[in-house]
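Every protein chain of the complex appears in place save one, which is left out.
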Amino acid sequence: MLIELRLAPFDALAEVKNYQALPANPGKIGAGCIFVGTMRDFNEGEEVRSMTLEHYPGMTEKHLEEICEQAENQWAVHDILLLHRTGDIEVGEDIVLVATWSAHRGDAIDATRFIIEDLKHRAPFWKKEAVKSGERWVDRNTAGYASS
Amino acid sequence: MLIELRLAPFDALAEVKNYQALPANPGKIGAGCIFVGTMRDFNEGEEVRSMTLEHYPGMTEKHLEEICEQAENQWAVHDILLLHRTGDIEVGEDIVLVATWSAHRGDAIDATRFIIEDLKHRAPFWKKEAVKSGERWVDRNTAGYASS
Amino acid sequence: MLIKVKFFARIREEMGRAEDQVEFRAGLTVSDVWQTTSGGKPMPDSLLVAVNMEHVKGDPELKEGDEVAFFPPVTGG
Partner (left out) sequence: MLIKVKFFARIREEMGRAEDQVEFRAGLTVSDVWQTTSGGKPMPDSLLVAVNMEHVKGDPELKEGDEVAFFPPVTGG
């Protein structure tokens, strides 16, 4: 298991590839589920140019570790990789990576979904967006789905 | 959208990376959900050495296209990549890759899950495993979860 | 006109061939085709059927030129 906050941009797929080079249980893994959250150029109907992501050093890491431990207790996952950006983020850059590996698809998909949902709702991160009119704090997480 | 059957081994992450190089909606994508199914060295409690995957040329492709169209109708996905191996497969090789991209996490996760579940239950593929005692057809898909 | 018949996986091995043909006649159904090509074997409970590459249930009538496929439960992904 690896959990890291990253101040510098990262390439989510390359991180997964590097991490997978030494699988915890070679041959035992039948399913991997990877979620990548990426910086969009719009939010709440407005164009966004860039973003700064603040966190609570100490608590953020602790919270992410707790989320992953909960996922490990609840599903038969062999391994977890969780990376999250902090600091200044440009459009198109990866913000968060959650990857889990298991023998069976349901465990991996559920665990990945659980981690990203808990992280979105409870992990101490705060986004400040640069929009045309200046800067604004994001007051609430966007819904999980496109509004229909 | 790209849907392909592959007789040769493929590297799921490299395929996603290549495909992403030309995103359908740059800046509009906030979430990607990638599922990778990999050949295990065990199934139904027995050691498996390799596997042959048979399909129904014509119907298999048609079925996969229909699954992806259904997913596009049901969720706000911007793009889908679906690859599936056929033929002889060794332990550790990727069997199936499902990747979807959307503005919001729920659409991507749900669409990916829908596609892999429908594929597992309805797409015309049949596995024959090489085990110690010889060869055996897999009679049913393994459950989605590790048995507890 | 003929009905084209295909077998896959375990069914293909049991039938000893991947393809067959059956003479079309009005009212011919999926189970008629199975009877003819299998030489009267009972249809396995778990047998799946596709007509023109679409899953079908029950015992539908066929049209001239249809392609019927018999196969066991799918196990991909």
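We call the chains A, B and C, going by the order they appear; numbering starts again at 1 in every chain.
We take it that a contact is a pair of C-beta atoms (placed from the backbone, for glycine too) under 8 Å apart; a residue touches a chain by one contact, two chains touch by 3 or more.
What you see is a predicted model; the values in this text were computed from it and never measured.
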Open item on the list: In the complete complex, the chain left out here touches which of the visible ones?
Closed with: A
Task: Full-complex contact with the absent chain, from A:Arg40, A:His84 or A:Arg113 - done: A:His84
Task: Absent chain, residues of subunit A that touch it - done: 37, 53-56, 58-59, 62-63, 84, 95-96, 116, 119-128, 137-141
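Basically, only the chains that are shown with their structure count from here on.
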Open item on the list: Suppose each chain is reduced to the average of its Cα coordinates; what separation in Å results between subunit B and subunit C?
Closed with: 27
- [ ] Hunt down the residues of subunit B that sit against at least two other chains at once, touch-wise.
- [x] 37, 116, 120
TODO: Hunt down the residues of subunit C that sit against at least two other chains at once, touch-wise.
DONE: 77
